[in-house]
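Note that one protein chain of the assembly has been removed; the remaining protein chains are unaltered in position.
Let's turn to chain A:
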Amino acid sequence: MNGRHQTERFRFAWLPYLTLFAMLGPLLAGLAGTVAPAFGYMPALGTRDLSLDVFRSLMAWPGLYDAVRLSVTTGFLATAISLGIVTLITAGWVGTKSFRILERLLSPLLSVPHAAAAFGFAFLIMPSGWIARLLSPWLTGWDRPPDVLIVQDPYGLAMTAGLIAKEVPFLLLMVLAALSQSNGTRRQIVAQALGYGRVTGWLKTVFPSIYSQIRLPVYVVLAYSMSVVDVAIILGPNTPPTLSVQIIKWMNDPDLSFRLQAAAGALAQFLLVIAAMLVWRMGELFVAFAGRRWIVRGRRQLLDKTLRTVGFTAGVITAASIILGLAGLVLWSFAGFWSYPDILPDNLSLRSWARSGAGLSDAAFETMIIAFASTLIAVFLTIGCLEAEYRYNLRITRRSLLILYLPLMVPQTAFLPGLQTLLLTTGADTGRLPVILTHLVFVLPYVFLSLGDPFRSWDTRYATTASALGAGPDRVLWRIRLPMLLAPVLTAMAVGFAVSVGQYLPTLLIGGGRLQTLTTEAVALAAGGDRRVIGVYGLAQTTAALLPFLIAILLPAFLWRNRKALRHG
C-alpha cells in the first residue's frame, strides 16, 4: 500500500509543475521581451541605454487620456452590466421553462467569435444598418442614412454594447457550471417557503456562493473588455482608439522605433488592468458588506416582478442582437447587390462561397487541428493538476493558480512579441506545434477556469464511499469522478476549443503568418470591408466553434438521460 502511494506521487505530482511551466515560461519570457524595450533596450534597433524616455513620449501622446478613459469605462460598464443581466436572468427565472429556452438560446452564442458577432452587431445598429432600413424611409423619412455617429462613438458605447452581448453568454455558462455544483435550488425553495420573492431570495441565499465560484471568470471579463482589440477595431472609436488598439497600431508602424512606445503602452495597459481589478475587488467587499446588512434586515421583496421582467428582456435583447447579427452575416454571404434602404439584397448568389471554397476548407482544417490538439493537452493537464491537488493535498491551490490566469489578464500585445522572439531563438518557430503550444497558453486558463471549480466542488464523500468499497484512486477518478463531471468537462473542452478558434494574434505572430486559420483569414479579409467575404468567413468561424458546444450540451443530456442531477452542464 505504501509503495503504491510512492508510485502514485511520482505519477501525478509533476503535472502541476509541467502545467505551470507551460504557462509561466512563455509568459515571463514574453513580458521580459516587453519590459526591456519599454525602458529603451532593443538591440535590434540599436538602442541599449536604459531610460524613461519611452514613457515620456508615451505620456506626450495627446490621445493617452482618452484611450485610457475608454479602456476603463468599457471594461467596467461591460463587466458590471453583463454580470447584472446574468444575475437577474438566473435569479428570476432559474428552473422555469423560459429559463431553459433562454439558456438554449444564449449558451451556443458563446461560441460565436467576437469579430463575427461585432460585424453582425455593427450592421444592425449603424445608421444605414438593418434596423434603420426596416424603418426607412416610410417611418423616418431617411432617403439617405442620417449622418450620426452611432458605431465608433467617442464614448465607446457601441463597443460596450457589443461586448455585453458577447460576455452575457460567457458568464451565464459559468453560472450554470457553478449552479450544478451548488444546492442553489434547495436554498431557493427554502427561501421562497419563508416568503422571500424569487429574485430577492436568490440574491440573498444563492448569489454569494455562486459569485465566489465565478469570481475569476468575472475578472477575466473585466481584463478582456479593457484590452480587447478586434471588437474595438470594429465598433470602437478611432479618434483616438482604445489603448490596446493604439498599441497594435504602434507595433505595426513602419517606423520601427514606435515599437518601443508600443512596449511602454503595453506595460501601461497591463498596470491599468491590475488597478481595475483592485478597484473591482474593493467593490466586491463593499457589496458583500452592504449585502450582509440587507440579508440580515430580512426584507422579503424588492421590486421582484420588475427585476424579473428587466432580466428577461435584457436576456432576449442580448440573444436577439447576436442572432440577428448572424442572420445579417448569412444574408451578406449570399448577397448580390444590396444597397440602402433595401431590407433584402437585390438578388442572391453562391458566388462569395464559391470564390472562397478552396481557401476556406484549408483554413477550416488547420483551425480544427490546432484547436483540437491544444484543447486535449489543456484538458489533460487540467485534470492532472486538479487530481494531483486532490490526492496529495499539494498546495498549488488558489494563490499559485492565480499565476495560471495571468495570460488572460495580461493584454496579448504585452507579451506575444517577446514570446515570438523566444521561440525564434530556440529554433522552434515554424510549423504547427509552436502555435498549438502558444494557443495552450490561452486555452489552458479558460479550461481551468471552466473546470476547476466544478471539479473541486465535487462531493468527495463519493470517493470515500468508493474507497470503502475497495476502489483505488484511479478507479475513483475514471469510474466515478470524471463520469459525474462529464458535463463540466465537455463544457470546458468546448470553451477551450472556442478560445483556440478565436485566437488571432498568437496564430499570426507565432505561426509567422504561415498557418492560416479561419480567424486569421477573416481578420485579414475584414481589412477589405467586403461584407460578403466577411460573412462567409465569419460563419465558417462560428460553425467551427459551435459544434463542440452542441456536443457539450447534447452528450450529457443523452448519456445521463436517466440521471437527472447530472444533466445540467
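FYI, a residue touches a chain if its C-beta (ideal position, glycine included) is under 8 Å from a C-beta of that chain, and two chains touch if they have at least 3 such contacts; residues count from 1.
Heads up, the rule we're going with is that contacts and distances are computed from a predicted model.
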Choices "Sarcosine oxidase subunit beta", "ABC transporter substrate-binding protein", "Sulfur carrier protein" or "Succinate dehydrogenase flavoprotein subunit" - which one is the UniProt name of the chain not shown
"ABC transporter substrate-binding protein"
For the chain left out of this view, which of A:Val72, A:Ile233, A:Cys385 or A:Leu546 touches it?
A:Ile233
Identify the residue among A:Tyr340, A:Trp353 or A:Phe372 that touches the chain left out of the display.
A:Tyr340
Tell me which of A:Ser98, A:Ser467 or A:Gln516 is the one touching the absent chain.
A:Gln516
For chain A, which residues touch the unseen chain?
25, 28-29, 32, 42-44, 61-63, 66, 126-128, 144-145, 147-149, 151-154, 233, 237-240, 249, 251-256, 259, 335-341, 355, 358-359, 417, 420-422, 424-427, 429-430, 508-509, 512-514, 516, 520-521, 523-533
